[in-house]
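With one protein chain held back, the other chains of the complex are shown just where they sit.
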Amino acid sequence: MNALLMAPVLIPIFTAMLCIALWKWRYAQRCVSIVGAFALLGASASLLISIDTMPELNGVFATQLGGWEAPFGITFVADRFAAIMVTLAGLVGACTVVYSVGAIDKKRESAGYHALVQALLASVCGAFLTGDIFNMYVWFEIMLMSSFVLLTLGGERGQLEGALKYVALNLLSSSIFLAGIGLLYGLTGTLNMADLSVKLAALNETDTKVVSALSLLFMVGFGIKAATFPFFFWLPASYHTPPSVISALFGGLLTKVGVYALVRTFTLLFVGNYAFTHTLFLWIAGFTMLAGVLGAIAQKDVRRILSFTIVSHIGNMIMGLGIFGVAMHRASITTGVESEVLRGAGLFALAGTVFYALHHIVVKTNVFFITGIIEKMRGTTQLAKLGGLYHQRPFLSSLFFISAMSLAGIPVLSGFWSKLTLVRAGLQAETYAIVGVSLGVSVLTMYILTRIWAQAFWAPIPEDDPEQGGVARDNENREPNPRGFAWMMSPVVVLTGLTLALGLGASHTFALTMRAAEQLAGNESYISTVLGAPEPDPRRLVEFHDPIESELHAQIDDHLESGGH
Amino acid sequence: MNSLILQTTTRMLMPLMLLFSVVVLMRGHSDPGGGFVGGLIVAAAFALYGMANGPEALKKLLPINLQSFIGCGLLLAFCAGLPSLVMGGGFMESQWGSVMIPGLGDEPLHVGTPVFFDIGVYFVVIGVVTLFFQSLAER
Partner (left out) sequence: MEALLAVAIGILYAASLYLMLRRSVVKLILGLSLFGHASNLLILTSGKLLKGRPPLIGDDAHALFGEPAVDYADPIPPALILTAIVIGFAILAFSAVLVKRTVQEVGTDDMDQMNNTDLEAAS
């Protein structure tokens, strides 16, 4: 079990090292990278299955690196949330590596592309699994380093300018995060997150206020990484510059690491002042959603539009975290049934965040992949120059349609259920304003995606005009070579199938995210597993049953039955 | 640079530096020293050679691909962490054993996974710093 927990980090590190050792042999690197990515997928999936199903684990497993006991050594912990995220990282990794066989050019491949991708996967998995706040900083830095190089690989002018913004803001966020860690250590004398959680809860009132202020440093630091409202500018400026496969990897995984860090720290560490911190999250979420969607409307290039929609979707995830905190705060000042209902709403909101992250990683990676194929076919992603794709490639177009509709939140697809969960939680927690914003943003997202569909897929191929120099005509018949095309298509088919499966099997997906949310909301099992303390009061571990939750379960089942026939 | 004094000195200094780097590497576990410092000494020796005889001569001296060399060092350091994991402990937990080597006296030689980790670091540092030097010298 120790080995299984470490495998999602060790396998990609090993693969990256092997790729460096095979520096001169491009094809060998490619093979090693594919094998490594699938091994990672297998290991992380079996980690998720064993964490979720083995009853003796209670849903959490921890290992101490180098045999140094917590809280002194570095701990690796996998709870359900971390295991879900690691599995998705494995999935995106495997898809990316397969896709890049057809998509990435020779120059980039011999400049260490595969080693960098594997290093990125290792650091993402490390950030998900670590139970030590400083170790998380180190993984973040490794992630930044490999993403910097991936972003600038090829050295085109646009890439360099985009990377400059990316590097500057991410460096700033790391330093802020580091300052936060330093102050937190000064206050508590520990870096282990489980131990921090215990120590922060035991602080006196004045120090708790200091912690609330301190938590803002983490909010800003992780907020920059996750591209939340006032700090999101680097994302749309840089994500469209590298080749599509790298955009897919970044858009699918990297921002989610920021979201993961926010959820982890603001459910485990900074829970002393829900009313302040999590209300702030609601504001941030609202503005993030609006800013992302309005930015997307103004754009005329598919990849730029998709980059901006990442921002608005991040807002949705942050919204779940905010609703959770607000509901928990209101539950603590009310009593009886009302308090229970609010607590249920909080769980629901967290489950919505996890569900949304899960859905978004799969779908966003997929739409970037499809955009990459379109770019290979037409040589451009400008909406005005595209058109007629549906006639040329009906199958690819229908795959895009499914993913885009899932992104917009059309029923039966995965995006719908995650949004439904969040909206439902918001209504229960009586945070109507944010729910209104979220619904309005969903409509606008729908508009943006139908516009891409109408202009790029349905509209006729644009006529030649002198300004475009007949580029569109020339590109009409440009077909990628069939073998490369097959490599690029297979991950797209798999990911689209997964979107459908997540949506059609929503009751299972939802149950899994609900179990993850229960662990996040009640940290007892996490803390006791890491610190090896005796099980706390069993009454607090009793699973929470709330009438509205079972009602939604029933509704989802009903909907599936009626929709399935 | 074409200096007879530097070339002659380098010829005498280089073997000493290489030998000294091994000493520093091996005493590193419980005394000051270790793979990082040892690797730097080797890299300094190579840099000296490169300065005395030109970067072309250095390339001839090192016919291997430095990137692959770095990769091998990384792999060695990484594999030093694995035995304890296989035995059910944590990653990178040190494992020690002792071997009697005839001709080295009655004291057994203590060998453990940290030694291999250090040797891996030694290789990586040699590779990285020499690569720095080579690419700077070729500018």
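Points worth noting:
Should a chain be cited, it is by its letter among A and B, assigned in written order, with residues numbered from 1 in that chain.
The rule we apply is simple: contacts are C-beta pairs under 8 Å (C-beta built on N, C-alpha and C of every residue); 3 or more make two chains touch, one makes a residue touch a chain.
Just so it is clear, the model here is predicted, and its values are computed rather than measured.
Taking the full assembly into account, the omitted chain touches A. In the complete complex, the residue from A:130, A:228, A:299 or A:353 that touches the missing chain is A:299. Only one of the listed residues, A:28, A:45, A:111 or A:171, touches the absent chain: A:171.
Here the missing chain is touched by one residue of A:47, A:119 or A:237, and it is A:237. The residue touching the chain not shown here, chosen from A:25, A:185, A:390 or A:458, is A:185. Considering the complete assembly, subunit A touches the hidden chain via residues 134, 137-138, 141, 144-145, 148-149, 152, 155, 157-158, 160-165, 167-168, 171-172, 174-176, 178-179, 181-183, 185-187, 189, 191, 233, 236-238, 240-241, 298-301, 304.
The rule we apply is simple: only the chains that are shown with their structure count from here on.
Within the complex formed with subunit B, the subunit A residues making contact are 2-3, 6, 10, 13-14, 17-24, 63-68, 73. Residue ranges of subunit B in contact with subunit A, taken from their complex: 65, 67-68, 70-72, 74-75, 78, 84-86, 88-94.
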